[in-house]
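A single protein chain has been omitted; all remaining protein chains appear in their positions.
Our next item is subunit A:
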């Protein structure tokens, strides 16, 4: 639970002055980089010692005091938060004490949803391009870290118009101006807002720096610069401010997962390659006999027995050392009058041609 220091209602003058002004504190998150919470007006702020405590319900319930106060004439009138202290989508609660002497008064506040209090910086790099058929295309960029959350409004007028024409764009950083009049000089401004898909806010950014089109030098055409952003009362503009991260999930997705899966992949590949049964499928051992038989053909000139190392007496034993004459054998043909051999019973006469066996 919140541990704010004890406060009680007291000091009539303080009470009166604080009740006549709108109660509460106004917080604005500027471009997801820093936030200011202001209480009361700056001109007639009653002299008192103001202190702010903040916490998030329910996940960071310990009250923390403001680290950087914003002051006017030595009185604290606001608090400056850097992006590490800003957590959207968690209920944000502040508690402001106003003490004078021994008496203290609490400025009433309410729960806040920081995602609905974002004011983006105005668009930059406005560029005009001449398209075919007298069409003009205006493009720009947004310094907000999440461009997919933006919706825009374009306002323009020529040097002959009295009022601005405002067009709303739900998405995209492009605006086509249908028909340009060559005689006139035009001025364009763009501003941005968090769309309904990322928040529920009516806080538009300031109008961007203008961009002009047209050569006609008309009377008094110096278009007024858009007023400087009202953040100029802030004494501290942190140069180190960075957009607040989306939590550790972003770090996990972008760094941890690729590195871990890369290492695991490498290990598996190495293990697979080292396994003989797999390696042999990719790199089969195709036998190459050329080297084996090199000796046979070159050194021993085709003499297989010499190359094989057959001993000399075995080789000689295969060579015959005697000669044999061929014995011719022929068949005696049956005489006239005798029946053919197939009809006779009894064993056939042993007269067969054995050939060259």
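Observations
Keep in mind that, in the parts below, a contact is a pair of C-beta atoms (placed from the backbone, for glycine too) under 8 Å apart; a residue touches a chain by one contact, two chains touch by 3 or more; residues count from 1.
Following the convention adopted for this analysis, contacts and distances are computed from a predicted model.
One chain of the assembly is not displayed; among "YEATS domain-containing protein", "Interleukin-21", "Prolactin 2" or "Sesquipedalian", its UniProt protein name is "Interleukin-21". In the complete assembly, the contact with the undisplayed chain comes from A:257, out of A:47, A:124, A:166 or A:257. Within the complete assembly, A:269 is the residue of A:62, A:269 or A:329 that touches the hidden chain. Within the entire complex, the positions of subunit A that touch the omitted partner chain are 56-59, 88-91, 113, 115, 146, 148-149, 196-200, 246-250, 252-253, 257, 261, 264-265, 268-269, 271-272, 275, 277-278.
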